[in-house]
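I have a structure I would like to understand better, so I am pasting it below and will then ask my questions one at a time.
Removed: one protein chain of the complex. Kept in place: all other protein chains.
Order as written gives the chain letters A, B and C; numbering starts at 1 within each chain.
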């Protein structure tokens, strides 16, 4: 299936349904004007303007529905995003399947020292890696055998499952609008996100980009690749910048539109005012 | 602590903070009138009126914050209620604790035949029960040992935890308004809810009842103990009812207020109109 | 346009976009089973089961987008439903239009005595009605003239509009999922809802019914036409019912499915237990 991307060892993300595209964003934003004769170029400009100025409601007019197969511990992080609709496989109604996430060897890494929550770049010595993967795989097998033996002894499904590790795969339908998906992706594409959920975020990014290319481009320029500088950081920067004024013509050479150049001049002057020389 | 109720074998619900009480509901409902000289009795009447007529927004003005310790598989059901605020213990930042839910012997029951998702009333033969509990307890121990050995071999916390069963305890702060809590409790106090989450719902009900006694009373009469009858069911009932009209005086003897009696007459007449004799 | 329904004197509801249909509900509910070979009839049964038991999440998988033109005072009631996405015409960016809601003569009614918030069935004496409509229409004209004169004197749009009556028409795109739309319609199709918003609710009902006929049918039987009976009302009913047991065979004759009949027997026995003869 072309709308499906494999994730981790046994999971996937599948784009099941979509409502709208770039033109729906434009349509919603133009409810005041009528959409008439605008050219594609103007659509791009409008979408970029909306993104830059955080006029987020038009992006809520596009909706995506995914079918996802994922380990329970990833599902637990994912579900913290509350602005989505979910229907998940139920271990009360059906037996859980014998599928567990086993990381690839290059993911067998140590705790990061700088990033309290995450993993470091270094992998473990290969004999440790082998031991870890072997013992983990063996544990999955005995866990599932125990699960089945509890079921066979007659224990109800909703209790038997309690012995299954959080690496067990589940699946769900997940529906979300583009604005909220952008927010999800901003957090889950970040290098601080756990690798296992980042893989799914990247898959969704891939699928979504193809549906709303203009919105995605604007999202990359103005959100994903933007940097927020705090008051303190701006003060330092202010003293490092040359004493000259910002040259609008120069900005255009860097690819900024006239409007963007004007907006940047405003920001630049704000920053300069923080200089201790002012 | 008096605001804490033990749940299951190692969990608890603790009421940490509250904003408002019955009078806040009344205050919000009376934004149009000013609250002046109304008596307690009128407050009760107003709260009951709001509940009966599903004027739900005044109940949103009361807020509760709980500290809860609960097994992961319960947390997974609980979190599906999206209209709450949550801060959960993180297995990325901290090591998970060696605490797992082991059911009491009377919960070791078979799958229900009539209720596809739940457990039956019958317990298992006692030798099976013993085997189940023993093998489950042993599994928890080996699971936690494996977890620790993965950590010792240097594997990052966020991956090591994947071997832990969903019976592992976690904890969180959970904040919700009274209207949404009532909705949560309607679903989770129900006999179809899994026993393990019902225990927590009952504990919260206990704690909340003491804070908003009038709202709770109304909730019991009009929501918890009400029955929704469908169009088809009402048609059958219509043909079973006596040909007589409903006697308002009679209704008052059953404890209905005058206003309620009038409302019931309306419903009664609607039901009677469905009779095949009409 | 076939997807458009005129509302009030100058408004409309237009169904602009849809994601999903009855089969999406079924698909989400069957995430546990695979959708394979099920027949339409089984789909209907499943949808009815979901609706009856308030398994609401599968209904969230269908999404509707409407374009609506409506008076501001209706928009103010409508927007209280927070689980939807909205893009509204802006009186800051564009001039408001010279369009105001003028009720039809049969809506010129007195305050209801029994329904504190609504209008009675009686219309006013025809000379009063004429005066009311004439003076209201004249007021709209002078209001809009004032608005224009403020703009001409140079006052900014965002302030000039403050003189316009709440009968002024606005428009918006409004996107919502089927579950939340059902909730909106339950409240806004009700006889207690203001007539002017009920007209829009009825138009949306018409448009939605055609897209999800099975879900709509279930909604009518189990939600719209159901009646919630309180604990007190059930006690009275209990004493009015014949001493006989409910006959399952009899239920089937009334069109209940076997499963529904069983569910009704449970409810019936619960009601009977409230009888003072028990």
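In this section, a residue touches a chain if its C-beta (ideal position, glycine included) is under 8 Å from a C-beta of that chain, and two chains touch if they have at least 3 such contacts.
Because the structure is a prediction, the values reported are computed rather than measured.
When the omitted chain is restored, the residue from C:110, C:250 or C:269 that touches it is C:110. Checked against the full complex, the candidates C:149, C:250 or C:269 give a single residue touching the omitted chain, namely C:149. Of the candidate positions C:29, C:164 or C:227, contact with the unshown chain belongs to C:164. Residues of chain A in touch with the missing chain: 52, 54, 57, 80, 187, 220-222, 225-237, 240-242, 246, 250-251, 254-256, 260, 264, 267, 270-271. Residues of chain B that touch the chain left out of view are 17-20, 24, 27-29, 31-33, 57-58, 60-61, 63, 65, 67, 85-90, 93-94, 171-173, 175, 177. Take chain C: the residues that touch the chain left off the picture are 71-73, 75-76, 79-80, 82-83, 86, 90-93, 101, 103, 107-112, 116-120, 124, 128, 131-132, 135-136, 139, 142-143, 146, 149-150, 153-159, 161-168, 194.
The working rule: only the chains that are shown with their structure count from here on.
Put simply, the C-alpha centre of chain B and that of chain C have 28 angstrom between them. Rounded to whole angstrom, the centroid-to-centroid distance between chain A and chain C, based on C-alpha atoms, equals 35 Å. Separating the CA-averaged centres of chain A and chain B is a span of 33 Å. Shown for chain A are the residues in touch with two or more other chains, namely 86, 90, 93.
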